[in-house]
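In this view, the complex is presented without one of its protein chains, the others remaining in place.
Moving on, here comes subunit A:
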């Protein structure tokens, strides 16, 4: 930022100022270098190759940290069983093979945690009348309950509740949406996480 008075100064003074600035820059550069400690020598097996135009720097990804499901948690239950949810056909409460597989694994998991109880929620799609769907949701919840009980889970550990069409998992309409809403969900009671 120059102003008229600076421009009118003698040249000598300007030269002195520039010299001082250069000296200061030099001092600054020196102090910066001192702070930058050299990296520890790399293992002999990985010789440091100075970057050149043809050899880009390779940066390994940061060390991986993965969360793990604590045994006995809801997340562990879902992971071990494959799902907390089984699905049904239209107006049906029959358990198909995938549902039986999931419920079988749920039962195995529950056998390992006898202090955990469950509530099974029965749900329907919205293409039915309200009260019929309450009864249908009850059927679905009980179909899942009966299967778990048959696999050895004490029936006293299982309660059921039907929500009919009141609590869809997915909003919208069409068969894809309805199929996701016709379900029974096993909710752990007394499990942490």
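We take it that contacts are C-beta pairs under 8 Å (C-beta built on N, C-alpha and C of every residue); 3 or more make two chains touch, one makes a residue touch a chain; residues count from 1.
Rule of thumb we're sticking to: contacts and distances are computed from a predicted model.
Asker: One chain isn't displayed here; going by UniProt, is it "Tol-Pal system protein TolB", "RNA polymerase sigma factor", "Cytochrome c-type biogenesis protein" or "ABC transporter permease subunit"?
Answerer: The correct option from "Tol-Pal system protein TolB", "RNA polymerase sigma factor", "Cytochrome c-type biogenesis protein" or "ABC transporter permease subunit" is "Tol-Pal system protein TolB", the UniProt name of the unshown chain.
Asker: Considering the whole complex, not just the chains shown, which residues of subunit A touch the missing one?
Answerer: 91, 93, 126-132, 134-136, 138-139, 141-143, 146, 160-163, 166-173
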